[in-house]
Every structure is written in structure tokens, then in C-alpha cells.
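One chain of protein is taken out of this complex; the other chains stay put.
And then chain A:
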Amino acid sequence: MPAPIRLRELIRTIRTARTQAEEREMIQKESAAIRSSFREEDNTYRCRNVAKLLYMHMLGYPAHFGQLECLKLIASQKFTDKRIGYLGAMLLLDERQDVHLLMTNCIKNDLNHSTQYVQGLALCTLGCMGSSEMCRDLAGEVEKLLKTSNSYLRKKAALCAVHVIRKVPELMEMFLPATKNLLSEKNHGVLHTSVVLLTEMCERSPDMLSHFRKLVPQLVRILKNLIMSGYSPEHDVSGISDPFLQVRILRLLRILGKGDDDSSEAMNDILAQVATNTETSKNVGNAILYETVLTIMDIKSESGLRVLAINILGRFLLNNDKNIRYVALTSLLKTVQTDHNAVQRHRSTIVDCLKDLDVSIKRRAMELSFALVNGNNIRGMMKELLYFLDSCDPEFKADCASGIFLAAEKYAPSKRWHIDTIMRVLTTAGSYVRDDCVPNLIQLITNSVEMHAYTVQRLYKALLDDISQQPFVQVSSWCIGEYGDLLVSGQCEEEDPIQVTEDEVLDVLEGLLASNLSSPVTRGYALTAVMKLSTRLSSVNRIKKVVSIYGSSIDVELQQRAVEYNALFKKYDHMRCALLERMPIMEKAAANGPTETVQTNGEAEPAGLEPKHPPTIIQPANQANDLLDLLGGNDVVPVISTAPAMKPASAGGELLDLLGGLSLSAPTPAPPIPMSQPPFLLDGLSSQPLFNDIATGIPPMTAYNKNGLKIDFTFERSNTNPNIAIITIHAANSTEAEMTNFVFQAAVPKTFQLQLLSPSSSIIPALNQGPVTQVIKVLNPQKQQLRMRIKLTYNHKGSPVQDLAEVNNFPPQSWQ
């Protein structure tokens, strides 16, 4: 058999291949040759063949058949063989396969070899890929070598020990004695690896940490020597002596000084020295400064030092090198909470970074900017942030918009400024605004009573220019519907009122309805807005026409609304005014930020819930048609309360549909009563439900348990009215993803009365981390058996979920 071709020859040949297929063919041919050569157990060429195999492996081809050959090479006496054998082992062998354990004995022998380079190979391989079993077997040898005076081996043994400790932490103790004199070494290699070893031990064990604290003075001395010593050619990098060692020492000092006053004090001086004396023109110096800053911020340093650190970061921000700017922003983000004032001083530099070209830098600058916004700088910062919003990439716009809204809400200097800011965001990034911001903004606008005219005028003007940004259009059409009268009457105080006719306003809204750009949700807003204008403007006929046209719209939502509005015109005209009255000031429920829920905006939710249904007819308890309070809502009683659905009369005892079948064909005979809280349920009391001080002894029950959502009911009797049972639902989520926009609705048989109070939240956190609770009050004057049908809607992992269930297992005490 001819001698196998040389490695370089093979590489050259393979590189001449012009196609993937050609290369594959060459590789296959050579693999076959190598395989037969292996079979012949040829010692001379084994090394060459394995080397070729490693090359082919790097190209992505299979090489597992060479694994055993590597072991044979390692066992060989020739240094060349060992070198390639160990390399092959590191590349081809995998600690998951038992084959690698065969190496253990060879490594053990080589660790005791007479040639230090062979020992070095063994230490390197063990330290790179040794499995836990190998480490356990060979730890003793490593420990021995850690104590040798041969610095070449000692440094390798130290890093090998680090690997052993990572793999088998229990062995850490064993290396403790050997660490005694490590820092007295002069050799930088040994010093560096020793510091790494000490760092590893301190990070893993608090006992080791306290034990090694006594090394702080020694470390400080070594660091000082490095800084003060003159030029040392062997370790010099751009005028700095052994930056690698300096950085590692600083890192170890950080760990030792954290939380410890004495150690922190001992290192104060040296840190100040490094911080002020290090040359910053090259990356090397900045690397050391960076590590120094991290250390200063983490230990118990005095405030002067901390300010020095932040100033260094501030200087980093001005550096031409973008890597340094990136690192500075990342560090500032970490410290902005603790050293807020110091970071504030660099605000303008940070804001300048918003204009950087690098995406990561821009993102960090944006996050930092939001963290720095406060009442004093809000105007200036907002200008910059709005400018940023204008020009940034789409991936930032949603976060930026949400951030701006939050900041504006917290620190707005005036209502007008606030409205202006919102409008600026809506008009520049209106399509990136998160959907859940829309109800928030509407609430905000409603509450700024004196700005209504100004708001609607500006929104109207902007709408004339552009109707493509859906969240913006939704807010605008809502405002026009609500404040259209102010628009037409030209009442604006803040700026010159514009002349708008009723027809122009209706043109705009009809345009939205007809436009292809409008989403179905937007159309809903527009139609409702048109309807509302019927009580604010005089062009009622035109509005009637519009509404009747959409009665036959293909969009079911639109159609339903139109049909119901039509009914309002025809049969319930007397109610129309009351129903479409101006919105009251809304109570802001728990501040959930941008994810404010539909539920908390409760009855004021404009997205079509409220005007959709015909008005409530509240019956006294003895009437045949009972009230079903299906929608939750704030218990605080505004003039327009929750609009529950109206049900036609039906046979006794059945459960009535939830929200379904809102047919208007069966008008109730009862006279309309102005909407207000049913008087017999906890009259006049606030949203706090009454609970008995002691448990009433009604056992709790599980009402629903499906798809990770579990709803339990607990019971209480009301103090004032024994016919009222107070049920608290506890909704828990055992899945890994949270459930958002959770809405719980319930219906009971018609002899009962039901009242649903606001839930604690609309987001159920994952993994049972905190249930959402909601209170239901059930009035049961006839002491009938309680049954309930519940409807659950929520979003889970991005998709909407809806479920209906019947709850029949109420304990008898709850309704008797």
C-alpha cells in the first residue's frame, strides 16, 4: 500500500475542488483510504492520517472513526504522535461518550512524564475537556503539579484546577493548601492563573471568600508594582505593564471587597490610583479603567471614588471608539438606580448617543434616557426623545412611544404640554403605538377637561393629513365623536379656532368608515363616533343615513352596531340623549402602565362595549325579567354605569346566555329607570365588599380547572343582608406563560341578582405566582339553588382563548 498522502498535499487537493460535490468525492475517497490504513494498524502513518481527518472534520465531514486512533496516538511514545493525538481528542472526543474515559490512564502517565511539554499537553487536554470522572481520578495529580516549582507547569496546573473545580465543586477543598504561596510567585503566568484560581474559589464558596480576604494587601501590592514599575518589555502592551494581570486582580479585588468595609478601604487608594493614572488613548488602558469602574461600583467605596468612576464612564461616552461607548452605556444602565445624581450629570452626552449609528448603542442610550427623565428635565429630554422617535428604526418605535407616554404621565409640567406630546407621538409614530395605549390616552384626554376643545381641534387637523396610523385614528375618531360639538362651534382657547362645518366632520368620519386603510376596530370607533354626534350636532338625518347603510355591512361587528344604533333612533329615541351623554371623568384604577386593561377603564371603555347595548332596565326583585349583570365594571358609581345586557323574558329557572342573543325584538314592558346602582345590593357602600370577620364556614370550591387556568370560589355572607353571598374568585395560572386581558363574566338564573366588582388585575402571572381575585355578590332572595354559567376570555402565548363553563357544584351553605 503506497504511503498515505501528506497533510498539506491533501489540503491543497481539496482546495482545488470547484464544487461541493467534487469536494465531497475527494473527502470520501481519502476517508476510505484513511480507514483502511487504520485497519492495518500502521504506526508510522497514524499521525498523518489523524491530522488529515481533523482537517476534514473542520470542513464538516464525519470523523468519529478516528476517535480510537487518537487514543492510540496519545499512548505512543513519540511527541509528534502525542501532540496530534491530544489535539484530536480535544476536537473529536466528547465527554458524553465512554470512549473518552480510556484517555484517563494515558493522561495520568503523561502528567508524570519526564518532559514538561508532554506534561503540558496532558494538563491542557484535561483542563479543556476533562469530564467529571476524569477530574475525580486525576485531581490528585493536578494538585501535585500545582505545588511544583516549575512555573511552566504550575501555571497550567492552576487553570486545570479551575476546570476540575468547575466540574466537581466538592474537590475545591483539596486545592486549598496548594494556594498558600501562589501569590508570592514572580512569574506573571503563574500569578495570572493563580488569581483566576482564587477568583473561582471565592465565587463558589463564602468560606473561601472570607479565608482569602487576607490576601487583599498582597494583591494591592502586586497591582501597585505593575503600575509603578518602569517599562518591562516582556509584559508591555502599549505602555501598560501586563494589562491581563491587572484586570484579573481588579476583578478578584471586586469580589473580595464586596460587602466588606475593611477590604474596601484597603483597596480605595490603589483604585483611585489606577483610575487616574491609566493611559486612556488605547483600548488596553480603557479595558483596565472599565474593570476598575466595575470594581469601584461594586465594593463599599467612598462617594468621591464613586463619582470618579461615573465620570470615567462619562468620558467613555465621548470616546471615538464605539466599543468604549457601548461599554459605558451598559455600565451606566447598571448604576443609574444607585447613583442617579452622578449619572444625571452626563445626561446630555447620553442623549447625544441617541444619534449614534450603532443599533445597540442607540438602544442603550434610549433606555438610559428614560431612566434619567425627571420633573426638572422633562421638557428638554422630551424634545430629544421625540426627535429620536421621528428618526429611529421601526424596531425602537413601539418601546420609545410607550416610554414617552409613561414619562409624560409621570412628569408632565402642564396638561397642554401633555396633550401636545401625546399628539406628537401619535402623529409621528402613530402606527407603532401599542394597542393598549389607546384606552389610556382616551382616559387622559377625557380627564383634561379644559383641553377638550384644543385636543379635538388638533386631532382633527392631523386627521385631515393622514388616516393611515390606526391607533392615532382611533383616538382621534373617539375624540371627534365625543367633542365634535366643540369642534364645530369653534370654542378653542389655546389656539385659533378653525372653521369646521358639521358636514366636514361627518365627511371625515365617513371617510374613515369607507377607507381601505381603516382596520375593523377603527371602523367601529368611527361608527360609534358618528352615532354620538347625533346628540351633539344637528345633522341627525345624515347620521341616520350613515347608520342605516352600515346595517348591512359585511363586517359583523359593524353591522351589529349599526343595527342597534338604528334601533336607538327608531324605538329608543327617548333614551338616546342619556345614553350618548358626555363621558364623565374616569377613575384611574391600579396603574398598570401601558397594559391598562379593558376592565379598569370599565364602563368608560369606548371600544364599543358601552353604547353597543340598549340601556339597562333595572327590575325590582319580584319582576319576571331579571337583570343580568354580565359585564364587570367599577363599583364606583358614575352617572353612566356599566351597561349590562337586557334579556327578554324566558321560562323560569334556566340559565341565560352570556352576551349572546341580544335581540331587540322583545321589548320589556317595564318602564325605563334612570341607570344607577340597584338599590338593594349593599346600598351606597363603596367598592369595598363587606366581609364577615370570621369565616362563615362555607367551604371553598373549585369552579373551573382547564388548560392551566384554575378558578376557585371562596364564600362569605354579607353582614347587612343575609340573602347576599359574597363570592371571591381566585384565578391562578399554572402554565409557563402569563395570561393577559383576562375577563371573567358570569350569569345566574333569573331569580338571582348578580354584581361583579373590578378584578385585582387582568394579567394572571405564570406558574401560580399570584392569583387574580374578583368579587361577585349574589342576591338570592328566593333561596334557590345557585347555579352559574361563566365565560372566560384571555390571551395566552399570543392567541386569544375563550371558554364557557357551567358551575353547579356550589356548596349548599352558599345559597341556603
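We adopt the following convention: contacts are C-beta pairs under 8 Å (C-beta built on N, C-alpha and C of every residue); 3 or more make two chains touch, one makes a residue touch a chain; residues count from 1.
Methods note: contacts and distances are computed from a predicted model.
Participant: Which of "Transmembrane and coiled-coil domains 6", "AP complex subunit sigma", "Protein O-linked-mannose beta-1,2-N-acetylglucosaminyltransferase" or "N(G),N(G)-dimethylarginine dimethylaminohydrolase 2" is the UniProt protein name of the chain not shown?
Facilitator: Missing chain, UniProt protein name: "AP complex subunit sigma".
Participant: For the full complex, which residue in A:128, A:585 or A:767 touches the chain that was left out?
Facilitator: A:128
Participant: Using the document's definition of touch, tell me which of A:112, A:360, A:782 or A:809 contacts the absent chain.
Facilitator: Answer from the full complex: A:360 touches the omitted chain.
Participant: Which residue numbers on chain A touch the omitted chain?
Facilitator: 6-9, 11-12, 15, 47-48, 51, 54-55, 58-60, 78-80, 83-84, 87, 91, 94-96, 115, 117, 120, 123-124, 127-129, 131, 152, 155-156, 159-160, 162-163, 188-189, 192-193, 196, 234-235, 237, 242-245, 247, 251, 283-284, 286-288, 290-291, 294, 322-327, 357-361
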